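Since the structure comes first, as structure tokens, the remarks are kept for the end.
The complex appears here without one of its protein chains, the remainder shown in place.
To keep things simple, chains are lettered A and B as they appear, and every chain counts its residues starting from 1.
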Amino acid sequence: MVELTINNLQVKAEEGMTILEAAKSVGISVPTLCHLKDLVPSGACRICSVEVEGMRGLIPSCAYPVSEGMQVETNSPRVRRARKTIVELLVEDHPQDCLICVRNKNCELQDLSAVYGLREHRYHGESKEHSVDLSSPSMERDPAKCILCGRCVRVCNEIQKIGAIDFANRGFQSIVTTPYNKGLSQSDCILCGQCILVCPTAALRENSSMKAVSTALQSKTKYTIVQIAPAVRATLGEEYQMPLGTDVTGKLVTGLRRLGFKKVFDTNFAADLTIWEEANELVNRVKEGGSLPMFTSCCPGWVKYIETKAPELLAHVSSCKSPHEMEGAVLKTYYAKKLGINPKDVYVVSIMPCTVKKFEASRAELSEHTMPDVDAVLTTRELVRFFEVAGIDFEDLNDDKFDDPLGESTGAAAIFGASGGVMEAALRMAYHTLTGEHLDNLELNAIRGAGGIKEATIPIGGLNLNVAVVNGIGNIGPILDEIKAGTSKYHFIEVMSCPGGCINGGGQPIHQKTDKVLQRMKVLYDIDKKSVKRRSYENESIKTLYKEFFIEQGSHRAHEILHTSYHERKI
Amino acid sequence: MHQYIFDNYTKNDKSSLIPIMQEVQSVYGYLPEKVMKEVSGYVGLPLSRIYGVATFYNMFRLAPLGENIIKVCRGTACHVKNSANLLFAIENTLGIKAGETTKDRKFTIELVNCIGACSIAPVITVNDDYHGRITTKDIPSIIKKYSGKQKAAGIEKAEEAGTV
Partner (left out) sequence: MNTFLEKCCDECWHSKERPCDLFIRCASEGPLCHHNQSCRDKFIHLNNRMLYIEQDIPIIFIGMGTCGLASGAQKVEDAIRAEVEKLQIDVKIEATGCIGFCAREVIVDVKLPGEARVSYYEITPKIVSKLIQSTIIEKDIFTEKLLGAHEPHSKGIKLLNDDPFFKHQVKIVLKECGVINPVSIDAYIARGGFSAFDKALRRMKPEEVVREVLQSGLRGRGGAGFPTGRKWEMALKQKSAHKYMVCNADEGDPGAFMDRSVLESDPFRVVEGMLIAGYAIGASDGYIYCRAEYPLAIERLEKTINQCKEYSLLGDNILNSDFSFNLKIKKGAGAFVCGEETALIASIEGKRGMPKPRPPFPAIAGLFGMPTIINNVETLANVASIIGKGAEWFSGMGTEKSKGTKVFALSGKIRNTGLVEVPMGTTLNKVVFDIGGGIPGGKRFKAVQIGGPSGGCLPESVIETKVDYESLKDVGAMMGSGGFVVMDQDTCMVDLAKYFLTFIQNESCGKCVPCREGTKRMLEIIERIPTSYRFTKEKTDQLQRYKGMITLQRLASVIRDTSLCGLGQSAPNPVLSGLQYFRDEYEEHLYERKCSSGVCKELLVYTVDNSKCTGCGVCVRKCSDQAILGEKGHAHYIVEEKCIKCGMCFEACRFDAIVIN
């Protein structure tokens, strides 16, 4: 322990702690921009500058360790002047369009400008001009709004280990961009949107589908159906200042009905359906000697990753469509027929925690005769904007229930939104398929939580099934290397691009300063726990669906409608 | 395809990126995107990173340059000895700005921070030749010397305009 003074307060801090952390421990907050918890400080933004006695210049508190007897001032006139100037410099080189910006009221630069009381443009001059990168259906890049804090670059390179974007040029011309400035669609970006979650401004944002959805809702010919991903219900409340970990399923259903959707279904239904098909596929591969290990295919970011980086391993990926695509496909075939309407008039909107789902919905493989399985994808954040425009006071809504029959789901489907959830759900099913018995231990703690690679061995009948859960695409490297080398011991591997799974997806509410993953996960695990039915094979609607339509798992029709194919992508 | 360059470096040695890029540039005169993709695979770095490095350092070029590269030194000593006027005269003679290449690809004008030949300021270099203590009056003859038989379009124009 070392003792130091911060603003005349005696502070005891652990050795190796930064000034920033020490200050925080006594309730003194210091603004940061480039700082990202758990990563080596970059010291780029200088907004966290503090005065340390005996030092010539100001010190970046995020990067500087405490030492015995240190005297720190975090709020001296000199510090305030420096911070204000830094904010002024950033603002001067930033579009002055807060009022029409997607991040209005949720922008760190705006906050700092307010805190430091900017009232005039003191440093009038040239500001950088860059065009917006609209090349991707998932995301937009607006380098003019970028303050070059580098958080996105670090998330992309150090956490996701993709490296789709990096700094280019230098000095005033610096820009965070894709290789050869060609746009996201021509990079190896998997569109996971983790960069959006850390972006302090609107330099990175989703490519909005609100207009298309709004048009469809107005249309007299369209039969609009909406479905909600499991993870959305665990996070949407955050946008309404509800406590972290509030389950808002019921309000969501009500809200969506008020928006005018004819039917409100649950992607969880399709999650159960996915398990039926995927577990069956796994069992077949194990029994008949197919490509093992088998990878899950729910995460479109992961699918894009393997198509780009390791196309030779595509045979290992389950051919199952992801849940919302399955739901869309069923809606446009089975359900449309049931209702007696032209599938072309069915307009399916998915509310997803995810940016890649927008790209996924546009994949040619996932549409039948130019009719996509899913017509539009809205992120959690876009839905909130929809509610706001529609004047829906979300907090005051009553709970409601999903429509039938594609609204029924089991607890196994709910946990799809947390890393390890798909695996758990599939194991519950596979166990039953292989042994005819129910898996008793329903909670596999080894594959829950925030670990990067989680693994377990499940004895099923005479077989010890080795499974792994890759929590965040940044952890995939060694797993792929093992498979390429032929040394992988696994049978089944779940991969989720976003650390924590969909509950931390790139389409989720942006809150920079909270540690939210585990609390969001808990919502889903609680839903599972409270469910009467916790195994996908117990879903009655799905049983009916097979009886009436697909006949059996892996049937020809199931293959046509519920399965897909992949292809190598070159950049 | 460029294995002969890579052979001198260990695979996945990230610190060899810049030397490899320097070698590629010495072969091609610039960094072709295709080759950079190969480099990306060999050194184990994403293409974005390579693009970042290529645009960070002054020496790297993403497009081919002219046959003759005129570097105008913009060091302090050259500056106080009016290198700005030299630059202006070269730009005028060739009809291009610094950083550009003439249409016939004969000349590229580049600025360089300091060649370190301050004692004979102002200095320009054409390819590997130094020209020190020169004035704007020397520019046309220097350019002529390198333009070969085929005259650079800029010069012809300059001649017409009577600036040579």
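Going forward, a contact is a pair of C-beta atoms (placed from the backbone, for glycine too) under 8 Å apart; a residue touches a chain by one contact, two chains touch by 3 or more.
Since we're looking at a predicted model, the values are computed, not measured.
A.B. asks: Over the full complex, note down every shown chain the hidden chain is touching.
C.D. replies: Even though it is not drawn, that chain still touches A, B.
A.B. asks: Touching the hidden chain in the complete assembly: which of A:Arg122, A:Lys287 or A:His567 does that?
C.D. replies: Of the listed residues, the one touching the omitted chain is A:Arg122.
A.B. asks: Going by the touch rule given at the top, which residues of chain A touch the chain that is not shown?
C.D. replies: Against the missing chain, chain A presents residues 41-47, 49, 57-58, 60, 63-65, 78, 81-82, 85-86, 89-90, 92-93, 122-126, 147-148, 150, 167, 169-174.
A.B. asks: Using the touch rule from the top, list residues of chain B that touch the missing partner.
C.D. replies: 14-19, 21-22, 43, 45, 49, 52-53, 56-60, 74-81, 85, 88, 92, 112-121, 123, 128, 130-132, 136-137, 161-163
Just so we're on the same page, only the chains that are shown with their structure count from here on.
A.B. asks: Distance between chain A and chain B based on Cα centroids, please, to the nearest Å.
C.D. replies: Chain A and chain B have C-alpha centres separated by 45 Å.
A.B. asks: Which positions of chain A touch chain B when the two form their complex?
C.D. replies: So the residues of chain A touching chain B come out as 157, 162-170, 177-181, 187-188, 571.
A.B. asks: Would you tell me which residues of chain B are touching chain A in their complex?
C.D. replies: Against chain A, chain B makes touches at 33, 45-52, 55-56, 62.
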